[in-house]
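One structure follows; several queries about it will come next.
Complex shown without one protein chain; remaining protein chains in place.
Then we have chain A:
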Amino acid sequence: MTAVPALVVEDLAVEFRTRSGTVRALERVSFAVPKGETLAIVGESGSGKSVTAYAVMGILDPAGRITSGRAMLGGLDLLAASADQVAAVRGREIAMIFQNPRTALNPIRTVGQQIADVLIRHANVPRREAPGRAVELLRDVGITDPARRAKAYPFEMSGGMCQRVMIAIALAAKPSVLIADEPTTGLDVTTQAVIMDLIGDLARDIGMATIFITHDLALAAQRADRIVVMHAGHVVENATTAELFARPRHPYTAELIAATPDAAASLAALASIPGSLPDLRRLDLPPCRYAERCPRRLGDCDAALPAAPAIPEHVVACWNPLS
């Protein structure tokens, strides 16, 4: 890798203590995202995409516990830093936007105030100037009549507009890393494209690294420089977008690509992946969590996961990868 990484996550593991047992939600999750690039994290629901983001942001549910790993943002390990240190970089150096923008905004605070709150906290903007700057930010995310819209409440806006507001909030302090957790869920298709373009443009303007979490492999293919495929809390493959689609090596990735709808293909040609995610509370979980669904399973698969290769250009967590 030539570019300087903006965020490096190494060997992240997260557990959730629940009444019915400990859920080992993440294990050995590692990836890096260079400045100015877009990394997509792809996987089914429950594969640990959002948990990874929450763990890095330090906003995990209280039941969740980070059992190992590092998340280096510049020189700071987000997972080892004190709560105050993390709160100081959250929103300033690393920001996040969420799915369902309408519920992600405070329903009883005007959007202008919500942007101003972040500006006052992180961008050293004096309290009196914050409302004016909030209006400028709304203009930057393409909201027409921003001065009037700043005084509106989230329920008075469409989902697409709320997501623009969310983006304005996230980018208010010009962070170096943006995590977008399914930012287009709940928006109609045309709005989705507009929102994705907006995130891409703004990221390019400030040289920001973007981590884009989605279950939509096709969308990831269009937008990301590199794709991390997750399955049941493991990173199964990590490669550049072109490489991943040209030569998928992990059986799960290959199945996932085959299961992606394509306008040219017929419905009959659309494959589905047999089985479902294993129950992560199980004590007899195999080392490779895909083993029980995998058509290429070997004896080695039940021993241990292969160690990550020294050069993380194309990482595959598999003993019997496709060539």
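The definition used in the following text is that a residue touches a chain if its C-beta (ideal position, glycine included) is under 8 Å from a C-beta of that chain, and two chains touch if they have at least 3 such contacts; residues count from 1.
Here is the rule we go by: contacts and distances are computed from a predicted model.
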Which name from "ABC transporter permease", "MxaC protein", "Cytochrome bc1 complex Rieske iron-sulfur subunit" or "Glycine cleavage system H protein" does UniProt give the chain that's left off?
"ABC transporter permease"
One chain isn't shown here. Among A:122, A:164 or A:250, which residue touches it?
A:122
Would you mind spotting which of A:73, A:104, A:177 or A:202 touches the chain that isn't drawn?
A:104
Give the residue, chosen from A:95, A:177, A:195 or A:317, that touches the chain omitted from the document.
A:95
In the full complex, which of A:55, A:169, A:208 or A:224 touches the chain missing from this view?
A:169
Which residues does chain A use to touch the chain missing from this display?
57, 59, 61-62, 86-92, 95-96, 98, 100, 103-109, 117-118, 121-122, 153, 155, 166, 169-170
